[in-house]
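Have a look at this one before I ask anything.
As you look at this complex, bear in mind that one protein chain is not there, while each of the others sits in place.
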Amino acid sequence: MFLDTFKPKQFTLTAPSPLLWRVAFSNPPVNVIGPSMISDLKELLTELETNQTVNTVIFESLDPDFFLAHYDLAADPAEAEALPSPTGYAAWVDVLVRLSHVSAVTISAIRGIARGAGSEFVLATDMRFASLEKAILGQMEVGFTALPGGGAAGRLPALVGRGRAFEILLGGEDFSAELAERYGYINRAVPDSDFERFVTAYATRVSKWDRRVIRDIKHYINKYTLLPDSEYPLHSDAFWGAAARPEFQSINSQLFEHGLQTRSDIEYNLGRDVGTIFPKL
Amino acid sequence: MFLDTFKPKQFTLTAPSPLLWRVAFSNPPVNVIGPSMISDLKELLTELETNQTVNTVIFESLDPDFFLAHYDLAADPAEAEALPSPTGYAAWVDVLVRLSHVSAVTISAIRGIARGAGSEFVLATDMRFASLEKAILGQMEVGFTALPGGGAAGRLPALVGRGRAFEILLGGEDFSAELAERYGYINRAVPDSDFERFVTAYATRVSKWDRRVIRDIKHYINKYTLLPDSEYPLHSDAFWGAAARPEFQSINSQLFEHGLQTRSDIEYNLGRDVGTIFPKL
Partner (left out) sequence: MFLDTFKPKQFTLTAPSPLLWRVAFSNPPVNVIGPSMISDLKELLTELETNQTVNTVIFESLDPDFFLAHYDLAADPAEAEALPSPTGYAAWVDVLVRLSHVSAVTISAIRGIARGAGSEFVLATDMRFASLEKAILGQMEVGFTALPGGGAAGRLPALVGRGRAFEILLGGEDFSAELAERYGYINRAVPDSDFERFVTAYATRVSKWDRRVIRDIKHYINKYTLLPDSEYPLHSDAFWGAAARPEFQSINSQLFEHGLQTRSDIEYNLGRDVGTIFPKL
């Protein structure tokens, strides 16, 4: 069966029960989202789109400091784009649009940093719980001169309202779990000492409900809150358009010189530093 | 006049002034919503739809522990469905859709438990204030294998956002007033010692405004935030479809054996226990 044959390279998949799966990201040193992880996620989604048993999937990280750092900015984008795309959309859009439509309940359990595409991943799951002390969220793409390519500008307003969506995307700063909860960016910040218990208890409870009622609840809330899928390729095109410009490439190069995609100060403080290292004036 | 001739069986109706009415639910032992209360509510709504004087209606409970426990699961559904339905919708949908359209301002003053259809009732009023210490809200229908039939999945996202709407409906758990306020499920949690004064002061103030401006404010906010009424029969059909299945009936029977619809532990802790008494595994 799938659980026996699926060998993801950049996350572990465990099944505490046939009804509840746990995906734990593991792509050292900082859990960037590159072609290999995207390939793993696409394979997982293909299974979730037909699996009639699993009701709940938790997404978490084996790295306590990094949930998902951001898109892999060192990889050749053509690699991810060469993977099959059932929606016909760009690789990251294909993953997130399909994620938002699976029949299982998807829960992000955020410890560590979820920035850029990592933040977009959690925004595309059904709900987000975060460690009060250890979670950091942010969309720092503005500092790279690019609209977030995975649709943060489409998903944030339905969670945090118009004014706070502007603040998050235009500021590009890091948000603590406490502030993210006040804004609605996450459902709830839970003290780290209770976090694992809380998430497991909630997810286990949900996993045992009747499959049909889960499908009904997801159907109606999706009906009233999801944008048309066709919006998301527009964001992706804007991102890749910006990424092709010399300004983006210059910022990117400079950040790699400072240690981007290693366990460096720049990765820990990217929300702050993207605005202080490269001022326009 | 109406106030002299209307003799509701399951709530009291008082008029501190011609501009302000108070409806206080009273259907011992736990204030379930059955055919008689629905009949009373329909009669009240018919009056509110033509009354040109009353500006504000407070909904509260004479029972400090139970605002409205949930739909009456012991009654024959045919009784409520046999009542007149001006909208043509199922009984509970007819009540809630009409409630959301009356010209008077409707205020829920929640002390005690408002679960299931009781929570849906307060969601269909214009605003919700709750006792910080004594109010509990929840939609535990998921534990009965059923989508909430009165439209919680339609009304919650406009209040709490997509992620928290999923959490509330998929978890089926109880929410304290404090957490309900943080999520936007209620407007505000007010310390119980000040609750009665707060609600009366607010409602009295609103009741004295010009009738035309109240109508205008309600018109425009409704225009921008209400779903089409035609969504709600879909939820009701999903609920009654589930209620006809053996799983629902089995859960229901077991809950009645544990004391459902009496002043029992199961009624006090239904949000928790619906998930622990009947696990699928």
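Residue numbering begins at 1 within each chain, and the chains themselves are lettered A and B in the order written.
In the analysis below, a contact is a pair of C-beta atoms (placed from the backbone, for glycine too) under 8 Å apart; a residue touches a chain by one contact, two chains touch by 3 or more.
Because the structure is predicted, anything quoted here is derived from the model rather than measured.
Student: So which of A:169, A:189 or A:217 would be touching the chain we can't see?
Tutor: Once the missing chain is taken into account, the touching residue is A:169.
Student: Given the contact definition stated above, which residue among B:33, B:95 or B:206 touches the chain not shown here?
Tutor: Looking across B:33, B:95 or B:206, the contact with the absent chain belongs to B:206.
Student: Of the residues A:62, A:132 or A:242, I need the one that contacts the missing chain.
Tutor: If we include the chain that is not displayed, A:242 is the one touching it.
Student: Since one chain isn't shown, list which residues of chain B touch it in the complete complex.
Tutor: 17, 19, 105, 126-128, 158-160, 181, 184, 186-188, 202, 205-206, 208-210, 212-214, 216-218, 220-221, 224-226
Student: Identify the residues of chain A touching the omitted chain, counting contacts across the whole complex.
Tutor: 141-143, 145-147, 153-154, 156-157, 161-167, 169-173, 182, 184, 227, 234-235, 238, 242, 247, 275, 279-281
Simple rule for what comes next: only the chains that are shown with their structure count from here on.
Student: Mind checking the centre-to-centre distance between chain A and chain B? Centres are C-alpha means, answer in whole Å.
Tutor: The mean C-alpha positions of chain A and chain B differ by 36 Å.
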